[in-house]
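Down below is the structure, laid out as structure tokens.
Here the complex is missing one protein chain, while the rest keep their positions.
Showing chain A:
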């Protein structure tokens, strides 16, 4: 697999927008159990705005960092809410990780997931076990870093990150929320998958499909 260009990243964001739009109802339903049933709407609005903003740009004229920064700004201002600042910070960190580069080397690509997870953790201050999107992002980042440092092929690393995110999201059903709006539920949040973790697992999965080549 060759290095990732801005065009590849724009394609990834377009795939994210389509997939999240398709999962909108499912995510709202999950959020209805422990929140206010709008998580799917916010995520679809955010990625929709990203796709529209990127469509207006010429991929040949912009760097990967520009793609991530455009994504951050458009997601943030379309959404607000909690997911706006969290994903905007994630994209900005991913952009910063590849600053000054025209393309991202294939074996470096999983570092996008690591940078995004760091951004979400820094902004939201959630810890693993709090029943938030971090419970999907953090294991994905750990898997990505481990695979990358072991020198495994990108496709394998992305697959491991995807699996870790999906398992992490599923595990939130057994957690009591202690951060975010559902934390007010206490024990009553038990048994329900966190919608932010569920959408995070979808995001990691689409990124893995799109970037692993």
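Quick note on the criterion: a contact is a pair of C-beta atoms (placed from the backbone, for glycine too) under 8 Å apart; a residue touches a chain by one contact, two chains touch by 3 or more; residues count from 1.
Here is the rule we use: contacts and distances are computed from a predicted model.
Peer 1: Which of the following is the UniProt-recorded protein name of the chain this complex doesn't show: "Dihydroxyacetone kinase subunit DhaK", "TonB-dependent receptor", "ABC transporter ATP-binding protein" or "Na+/H+ antiporter subunit C"?
Peer 2: UniProt lists the chain that is not shown as "Dihydroxyacetone kinase subunit DhaK".
Peer 1: Out of A:7, A:57 or A:81, which is the one that touches the chain we can't see?
Peer 2: Hidden-chain contact among the options goes to A:81.
Peer 1: Looking at A:37, A:105, A:155 or A:190, which residue reaches the missing chain?
Peer 2: Among A:37, A:105, A:155 or A:190, only A:37 touches the chain that is not shown.
Peer 1: Would you mind spotting which of A:14, A:101 or A:123 touches the chain that isn't drawn?
Peer 2: Result: among the candidates, A:123 touches the missing chain.
Peer 1: Residue-wise, where is chain A in contact with the chain that is not depicted?
Peer 2: 28, 32, 35-38, 41-42, 45, 76-86, 123-124, 179-185, 188
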